[in-house]
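Note that this complex is displayed minus one protein chain, with the remaining chains in position.
So, subunit A:
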Amino acid sequence: MKDRTKYFAYPYVLWIIIFIVFPSFLVLLYSMTTKESNGLTTIQFTLENFKKFFNPLYINILWDSIYLAAISTVICLLLGYPAAYIISKAHLSKRNTLLFLCILPMWMNMLLRTYAWMTILGNNGIINNLLSFLGLPTFNMLYTRGATVMGMVYNFLPFMILPVYTALSKMDIGILEAADDLGANKYVKFRKIILPLSMPGVISGIIMVFMPAVSTFIIPQLLGGNKNMMIGNLIEKLFILNGDWNFGSSISIIMMIIILIAMSIMNKFDVDKEGGARLW
(Lines give C-alpha, C1' and ligand atoms only; values in the text may rest on other atoms or scores of the structure.)
Protein backbone atom coordinates (compact mmCIF):
# COMPACT_ATOMS: atom_id res chain seq x y z
CA MET A 1 0.00 0.00 0.00
CA LYS A 2 1.23 3.45 -0.84
CA ASP A 3 2.06 5.78 1.99
CA ARG A 4 -0.58 8.49 1.82
CA THR A 5 0.66 10.54 4.77
CA LYS A 6 2.74 12.64 2.39
CA TYR A 7 -0.47 14.32 1.22
CA PHE A 8 -0.68 16.01 4.61
CA ALA A 9 2.41 17.99 3.62
CA TYR A 10 0.73 19.47 0.54
CA PRO A 11 -1.08 22.39 2.24
CA TYR A 12 2.22 23.42 3.79
CA VAL A 13 4.06 23.11 0.50
CA LEU A 14 1.40 25.31 -1.08
CA TRP A 15 1.78 27.80 1.77
CA ILE A 16 5.55 27.91 1.28
CA ILE A 17 5.16 28.50 -2.46
CA ILE A 18 2.61 31.30 -2.09
CA PHE A 19 4.10 33.12 0.87
CA ILE A 20 7.81 32.34 0.78
CA VAL A 21 9.08 31.17 -2.59
CA PHE A 22 7.00 33.50 -4.74
CA PRO A 23 7.66 36.68 -2.69
CA SER A 24 11.37 35.88 -2.53
CA PHE A 25 11.37 35.55 -6.26
CA LEU A 26 9.58 38.91 -6.52
CA VAL A 27 12.19 40.55 -4.30
CA LEU A 28 14.91 39.11 -6.52
CA LEU A 29 13.07 40.33 -9.61
CA TYR A 30 12.62 43.85 -8.20
CA SER A 31 16.28 44.00 -7.27
CA MET A 32 17.32 43.28 -10.84
CA THR A 33 14.91 45.56 -12.71
CA THR A 34 14.61 49.31 -13.24
CA LYS A 35 12.02 51.55 -11.64
CA GLU A 36 10.40 52.06 -15.03
CA SER A 37 9.45 48.35 -15.40
CA ASN A 38 5.68 48.48 -14.88
CA GLY A 39 4.71 45.21 -16.53
CA LEU A 40 6.00 42.32 -18.52
CA THR A 41 6.16 44.44 -21.68
CA THR A 42 8.25 47.23 -20.22
CA ILE A 43 10.53 45.04 -18.07
CA GLN A 44 14.16 46.14 -18.10
CA PHE A 45 16.89 44.21 -16.35
CA THR A 46 19.76 46.03 -14.68
CA LEU A 47 22.48 45.58 -12.04
CA GLU A 48 22.38 49.29 -11.27
CA ASN A 49 20.60 48.71 -7.93
CA PHE A 50 23.43 46.54 -6.69
CA LYS A 51 26.09 48.94 -7.95
CA LYS A 52 24.37 51.80 -6.14
CA PHE A 53 24.83 50.00 -2.85
CA PHE A 54 28.63 50.04 -3.11
CA ASN A 55 28.67 53.63 -1.97
CA PRO A 56 30.57 54.34 1.28
CA LEU A 57 27.38 55.81 2.73
CA TYR A 58 25.48 52.53 2.44
CA ILE A 59 28.47 50.24 3.08
CA ASN A 60 29.03 52.06 6.36
CA ILE A 61 25.44 51.45 7.40
CA LEU A 62 25.89 47.77 6.56
CA TRP A 63 29.10 47.47 8.60
CA ASP A 64 27.53 49.38 11.42
CA SER A 65 24.55 47.03 11.48
CA ILE A 66 26.79 43.96 11.52
CA TYR A 67 28.95 45.58 14.19
CA LEU A 68 26.04 46.49 16.47
CA ALA A 69 24.37 43.11 15.96
CA ALA A 70 27.66 41.35 16.72
CA ILE A 71 28.18 43.37 19.90
CA SER A 72 24.61 42.60 21.00
CA THR A 73 25.15 38.90 20.27
CA VAL A 74 28.36 38.82 22.30
CA ILE A 75 26.68 40.59 25.24
CA CYS A 76 23.71 38.19 24.99
CA LEU A 77 26.13 35.27 25.08
CA LEU A 78 28.04 36.67 28.07
CA LEU A 79 24.80 37.29 29.98
CA GLY A 80 22.82 34.35 28.63
CA TYR A 81 25.28 31.51 29.09
CA PRO A 82 25.75 31.99 32.84
CA ALA A 83 21.99 32.54 33.21
CA ALA A 84 21.24 29.31 31.33
CA TYR A 85 23.88 27.50 33.40
CA ILE A 86 22.40 28.70 36.68
CA ILE A 87 18.87 27.75 35.58
CA SER A 88 19.99 24.28 34.48
CA LYS A 89 21.69 23.72 37.84
CA ALA A 90 18.76 25.03 39.88
CA HIS A 91 16.47 22.73 41.79
CA LEU A 92 13.67 21.36 39.64
CA SER A 93 10.99 23.35 41.47
CA LYS A 94 12.83 26.67 40.92
CA ARG A 95 13.90 25.85 37.38
CA ASN A 96 10.46 26.30 35.83
CA THR A 97 9.91 29.59 37.63
CA LEU A 98 13.25 30.94 36.39
CA LEU A 99 12.54 29.82 32.83
CA PHE A 100 9.11 31.39 33.03
CA LEU A 101 10.63 34.70 34.15
CA CYS A 102 12.97 34.57 31.14
CA ILE A 103 10.13 34.07 28.71
CA LEU A 104 7.59 36.35 30.35
CA PRO A 105 8.77 39.62 28.69
CA MET A 106 8.38 37.93 25.29
CA TRP A 107 4.63 37.77 25.86
CA MET A 108 4.54 41.56 25.81
CA ASN A 109 4.43 43.39 22.50
CA MET A 110 7.95 44.21 21.33
CA LEU A 111 7.01 47.79 20.51
CA LEU A 112 5.74 48.34 24.06
CA ARG A 113 8.87 46.81 25.54
CA THR A 114 11.01 49.13 23.45
CA TYR A 115 8.91 52.19 24.31
CA ALA A 116 9.42 51.29 27.95
CA TRP A 117 13.15 51.67 27.45
CA MET A 118 12.57 55.15 26.01
CA THR A 119 10.93 56.24 29.26
CA ILE A 120 13.76 54.67 31.24
CA LEU A 121 16.65 56.14 29.22
CA GLY A 122 15.12 59.48 28.15
CA ASN A 123 16.42 62.90 29.19
CA ASN A 124 13.52 63.19 31.60
CA GLY A 125 13.42 59.47 32.06
CA ILE A 126 13.56 57.34 35.17
CA ILE A 127 17.36 57.05 35.38
CA ASN A 128 18.03 60.76 34.88
CA ASN A 129 15.25 61.70 37.32
CA LEU A 130 16.84 59.45 39.89
CA LEU A 131 20.28 60.94 39.22
CA SER A 132 19.07 64.54 39.60
CA PHE A 133 17.12 63.57 42.71
CA LEU A 134 20.41 62.34 44.16
CA GLY A 135 22.08 65.58 43.06
CA LEU A 136 24.18 63.84 40.44
CA PRO A 137 24.73 65.14 36.89
CA THR A 138 22.33 63.77 34.30
CA PHE A 139 23.43 62.63 30.86
CA ASN A 140 21.92 61.77 27.54
CA MET A 141 21.40 58.07 27.00
CA LEU A 142 18.57 57.86 24.53
CA TYR A 143 19.29 58.09 20.78
CA THR A 144 22.78 56.65 21.11
CA ARG A 145 24.34 53.47 19.76
CA GLY A 146 24.51 52.21 23.32
CA ALA A 147 20.74 52.53 23.64
CA THR A 148 20.27 50.51 20.43
CA VAL A 149 22.56 47.75 21.71
CA MET A 150 20.77 47.84 25.07
CA GLY A 151 17.40 47.43 23.36
CA MET A 152 18.60 44.56 21.19
CA VAL A 153 20.18 42.73 24.13
CA TYR A 154 17.00 43.15 26.14
CA ASN A 155 14.74 41.94 23.35
CA PHE A 156 16.81 39.03 22.12
CA LEU A 157 18.37 37.68 25.33
CA PRO A 158 15.73 34.93 25.78
CA PHE A 159 16.68 33.59 22.35
CA MET A 160 20.18 32.98 23.70
CA ILE A 161 19.16 31.59 27.08
CA LEU A 162 16.66 29.03 25.83
CA PRO A 163 18.82 27.02 23.37
CA VAL A 164 21.83 27.10 25.71
CA TYR A 165 19.62 25.98 28.59
CA THR A 166 18.27 23.12 26.46
CA ALA A 167 21.78 21.98 25.56
CA LEU A 168 22.93 22.16 29.18
CA SER A 169 19.91 20.47 30.71
CA LYS A 170 19.92 17.49 28.37
CA MET A 171 23.57 16.77 29.14
CA ASP A 172 24.04 13.25 30.51
CA ILE A 173 24.83 13.40 34.24
CA GLY A 174 26.81 10.18 33.81
CA ILE A 175 29.27 12.00 31.56
CA LEU A 176 29.80 14.70 34.18
CA GLU A 177 30.31 12.07 36.86
CA ALA A 178 32.80 10.30 34.60
CA ALA A 179 34.77 13.55 34.36
CA ASP A 180 34.73 13.86 38.17
CA ASP A 181 35.80 10.27 38.45
CA LEU A 182 38.78 10.78 36.14
CA GLY A 183 40.06 13.62 38.29
CA ALA A 184 38.61 16.73 36.66
CA ASN A 185 37.95 19.59 39.10
CA LYS A 186 35.01 21.85 38.28
CA TYR A 187 37.01 24.26 36.11
CA VAL A 188 38.53 21.51 34.00
CA LYS A 189 35.14 19.82 33.82
CA PHE A 190 33.54 23.00 32.53
CA ARG A 191 36.26 23.74 29.98
CA LYS A 192 36.73 20.24 28.62
CA ILE A 193 33.25 18.74 28.91
CA ILE A 194 30.40 21.14 29.62
CA LEU A 195 31.44 23.98 27.29
CA PRO A 196 32.19 21.80 24.23
CA LEU A 197 29.03 19.76 24.73
CA SER A 198 26.89 22.90 24.98
CA MET A 199 28.29 24.38 21.75
CA PRO A 200 25.29 23.31 19.62
CA GLY A 201 23.08 25.37 21.95
CA VAL A 202 25.48 28.31 21.83
CA ILE A 203 25.51 28.24 18.03
CA SER A 204 21.71 28.11 17.88
CA GLY A 205 21.63 31.02 20.31
CA ILE A 206 24.10 33.09 18.29
CA ILE A 207 22.08 32.54 15.13
CA MET A 208 18.77 33.29 16.81
CA VAL A 209 20.10 36.55 18.27
CA PHE A 210 22.28 37.73 15.42
CA MET A 211 19.74 37.27 12.63
CA PRO A 212 16.91 39.39 14.06
CA ALA A 213 19.44 41.88 15.49
CA VAL A 214 21.18 42.59 12.21
CA SER A 215 17.93 43.28 10.38
CA THR A 216 15.87 44.96 13.09
CA PHE A 217 14.53 48.43 12.32
CA ILE A 218 12.16 49.16 15.18
CA ILE A 219 14.82 49.16 17.91
CA PRO A 220 17.33 51.52 16.22
CA GLN A 221 14.44 53.74 15.14
CA LEU A 222 13.04 54.15 18.64
CA LEU A 223 16.20 54.00 20.72
CA GLY A 224 18.92 54.97 18.22
CA GLY A 225 17.23 57.95 16.66
CA ASN A 226 17.95 59.22 13.16
CA LYS A 227 21.72 59.38 13.52
CA ASN A 228 22.14 55.70 14.20
CA MET A 229 20.58 54.08 11.18
CA MET A 230 20.83 50.35 10.68
CA ILE A 231 20.35 48.39 7.50
CA GLY A 232 16.76 47.58 8.45
CA ASN A 233 15.97 51.29 8.71
CA LEU A 234 17.55 51.90 5.33
CA ILE A 235 15.40 49.24 3.68
CA GLU A 236 12.31 50.54 5.43
CA LYS A 237 13.05 54.12 4.32
CA LEU A 238 13.62 53.09 0.72
CA PHE A 239 10.31 51.21 0.59
CA ILE A 240 8.10 53.54 2.60
CA LEU A 241 9.55 57.04 2.14
CA ASN A 242 11.36 56.93 -1.18
CA GLY A 243 9.16 54.30 -2.84
CA ASP A 244 12.30 52.83 -4.37
CA TRP A 245 11.34 49.18 -4.19
CA ASN A 246 14.09 48.15 -6.58
CA PHE A 247 16.99 49.51 -4.55
CA GLY A 248 15.34 48.30 -1.31
CA SER A 249 15.03 44.80 -2.77
CA SER A 250 18.65 44.70 -3.84
CA ILE A 251 19.75 45.56 -0.28
CA SER A 252 17.49 42.80 1.04
CA ILE A 253 19.14 40.33 -1.34
CA ILE A 254 22.61 41.48 -0.22
CA MET A 255 21.57 40.97 3.41
CA MET A 256 20.33 37.48 2.60
CA ILE A 257 23.65 36.59 0.97
CA ILE A 258 25.61 37.92 3.95
CA ILE A 259 23.46 35.92 6.39
CA LEU A 260 23.86 32.79 4.26
CA ILE A 261 27.64 33.19 4.32
CA ALA A 262 27.60 33.76 8.08
CA MET A 263 25.49 30.63 8.58
CA SER A 264 27.77 28.45 6.51
CA ILE A 265 30.74 29.65 8.55
CA MET A 266 28.88 28.77 11.76
CA ASN A 267 28.15 25.40 10.23
CA LYS A 268 31.87 24.62 10.23
CA PHE A 269 31.99 24.97 14.02
CA ASP A 270 28.88 22.93 14.70
CA VAL A 271 30.45 19.48 14.56
CA ASP A 272 27.46 17.60 15.86
CA LYS A 273 25.05 19.28 13.44
CA GLU A 274 22.65 19.82 16.29
CA GLY A 275 22.48 23.58 16.22
CA GLY A 276 20.24 25.67 14.02
CA ALA A 277 23.12 26.11 11.58
CA ARG A 278 22.42 22.76 9.95
CA LEU A 279 19.45 24.41 8.26
CA TRP A 280 21.93 25.90 5.90
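Things worth noting here:
The rule we apply is simple: a contact is a pair of C-beta atoms (placed from the backbone, for glycine too) under 8 Å apart; a residue touches a chain by one contact, two chains touch by 3 or more; residues count from 1.
Keep this in mind: contacts and distances are computed from a predicted model.
In the listed set "Glycine cleavage system H protein", "Spermidine/putrescine import ATP-binding protein PotA", "Acetolactate synthase" or "Carbon monoxide dehydrogenase medium subunit", the entry agreeing with the UniProt name of the missing subunit chain is "Spermidine/putrescine import ATP-binding protein PotA".
Remark: the omitted chain is touched by one listed residue; of A:71, A:197, A:218 or A:258 this is A:197.
For subunit A, the residues touching the absent chain in the complete assembly are 172, 174-175, 177-185, 188, 192-193, 196-197, 271-272.
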